[in-house]
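Take a look at subunit A:
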Amino acid sequence: MIEIKKLTKQADNKLILRGVDLSIKQGETVAILGPNGAGKSTLLKVLATLIKPTSGHVKINGLNLKKDHIKVKKLFGYLPHSSLLYDHYTPLENLLFFGELYGVKDVENRARQLVKEVGLSFFINEPVKNFSRGMIQRIAIARAIIHEPKIMLLDEPHTGLDQGAITILNNVVLSMKEKGCTTLMVTHDFKQAAEICDRIIIVKNGKIADDFSINNKSLGLVSEKYEALVEGVL
Partner candidate 1 sequence: MFRAALTIAKKDIYSELRTKQVLGTMIIFAGLVILVLSFAFDPANNTTKAVIPGAVWIIIVFSGILGLNRSLVSEQRNDTMHGLLVAPMEASSIYLGKFMANFSMILIVEIVAVPFLFLLFDFKVNGSILYFILVLFVGSFGFIAIGTFLAALASNSKSSEMLLPLLLFPMTSPVLIGVTQATKIILTNMEKLPSAIAWLQLVAAYDVIFFVLCFLLIEYVLEV
Partner candidate 2 sequence: MEFMYGAYSVVWLVIFGYMLLIGKRHSSLKKDIEFLKQLDK
């Protein structure tokens, strides 16, 4: 599904990514962990076509990231830290706009159904600017999946969310997984990572330091490995 070969990214004489090799199969739920400044977000942004890599190849579903960027962009849903929503628009208008950009069929129904799914039907005609962080994040999730993406790219999705929103987010990820959707998430939250992911990648200094599978939601294994790799060096 996703093939990354020798990916490097340089900014301001600093190598942020120093040769990342990674291959992710369809249907996997992968969490990317690592200390601040390790290059996790950059890796995700390269996959989201926001940042151009300095060198290396990325293939998604056999499509070249550079050449077929329009086809690739249709494949993934991107949920960064900021909401990507227009403040003075209502949830419905926001979803309609992005749905139209992605060429979703029957946008109106799809948008209404999504707003219902994230539990905000009551606020469907309120401008987004009056919402709390949790509510905004729910709409942002709906925005990211409006075109039924094959790949989800999540950048610290759990930060600043209340328990209800976390449950909704986890449910969305799990139900997408059942449909065969691949998920990649950058996170600091080990608990959530262990909860929903079946593969953990630890990034350190722009390189992949460890790559292992987990099952049974074993939080212990994750923090043990992480501490050994990241904190053990300090």
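One rule holds for everything that comes next: a contact is a pair of C-beta atoms (placed from the backbone, for glycine too) under 8 Å apart; a residue touches a chain by one contact, two chains touch by 3 or more; residues count from 1.
Picked so that all candidates are chains of the complex that A comes from, given by their letters.
Small disclaimer: the values here were computed from a predicted structure and weren't measured.
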Which of the candidates 1 or 2 touches subunit A in this complex?
1
So in the complex, which bits of subunit A are touching candidate 1?
45, 48-52, 70-71, 73-74, 76, 78, 80, 82-89, 93, 97-98, 100-103, 143
